[in-house]
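Every protein chain but one is kept in place in this view of the complex.
And now, subunit A:
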Amino acid sequence: MTHASQATPLNDEAIFDAMPMEESGQFANHVTPLIRNSWYVCARRDEVCRTPISRRLLDTDVVMYRTQGGQPVAMHNRCPHRAFPLVKGRIEDDRLVCGYHGMEFEPDGLCAHLPAISHVPANACVQTYPVADRGPLTWIWMGDPNLADEALIPKLPWLASPEWGTVTGDFHIKADYVSMHENLIDQTHFPFLHPGTVGTPEYARASMEASTEGDQVAITRRLDNAPPPGIYGKPADIMHKNVDRTSEARFASPAVHTAHAKIFDPQPDAGKPSVYGYYITHCFTPESNHSIHYWWFNSRDYRIDDTDIDDFLRDASTQAYYEDVEALEWIMDVVLSDKEAQQFELSFAPDKPGLMARRIMHRLAMTERG
């Protein structure tokens, strides 16, 4: 909001200059350049080990391994000599050795040994990316390395806390990360796409507050005196009661969406808690504009060692997320193959939180392109 506008009389030209460009320019979608200046999950921490693995992240093939000292390393999965995928090579001490001509690369990407000639040309190096471990995940920064501040890694302390029990799973999805973000912050699809798990009719009507906080969007809801949804109520064995419930869904960064729910049981049965807490963590990293790697975590603060609850939550979550995955893949297919009206979409009032997130993503994507 500019204060300079106060005295300016409005005329067509002023309106003209300020009117938004066509809609597809305002909100990120599947053609918007991927946001690179953000920490993304590149792997589960235990995947990054002494055997190199590769994964395509933000349109770039990345090879990852771990040094003897336990530091994760990520570099371009392509030998600068003849494009041999470095993941097909081997690790020797802390070096990654190309499987084609034996060029050896240090964790900083510089070539330390080129067997065919007696010295190492200064231009023999591989692009590396800042990486860092946090809890069960390893994070990567694919943007401007000068901006790779580890303090910006999304804080998900419940994933590493002994007070929370977590089940997890992952998907590879042929859909775009913008749609995924919009799906997760859109609650009006719950009763239709997820009738058996997270969608209850009462909850669809609960009043919702949406707000932006910096580059985040949060929506909060409260519903009192109603039966819990199966995914929360069944494992806690409180399906027979009416409970109060608060929940927050948060577009936390281009890489992360979190959901936090609390169930309050006003009259807990003997020996049972009066409050049940859940964190749902969705991490996803674009593989390309049209596909993503997706890791999800369902964390709870009660009976964290109960494997029956683990099994229930793993199955119910997988079912619910699979419904989203399937829907988003169908949508991507329509959007990419229907030449009649590409990207045509109507929006309505309940779509506002998703549009808020997409506007932030669009701004971030455009800002970093300068």
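Keep in mind that, in the parts below, a residue touches a chain if its C-beta (ideal position, glycine included) is under 8 Å from a C-beta of that chain, and two chains touch if they have at least 3 such contacts; residues count from 1.
To be clear about the criterion, contacts and distances are computed from a predicted model.
J.: As a check of understanding, state which of "Amino acid ABC transporter ATP-binding protein, PAAT family", "PDR/VanB family oxidoreductase", "Sulfurtransferase" or "Multiple sugar transport system permease protein" is the UniProt name of the chain not shown.
T.: Options "Amino acid ABC transporter ATP-binding protein, PAAT family", "PDR/VanB family oxidoreductase", "Sulfurtransferase" or "Multiple sugar transport system permease protein" narrow down to "PDR/VanB family oxidoreductase" for the missing chain.
J.: Of A:175, A:218 or A:355, which residue touches the hidden chain?
T.: From the options A:175, A:218 or A:355, the contact with the absent chain belongs to A:355.
J.: Where does subunit A touch the missing chain, residue by residue?
T.: That gives, for subunit A, the contact residues 1-3, 5-6, 9-12, 14-25, 31, 340-349, 351-352, 355-356.
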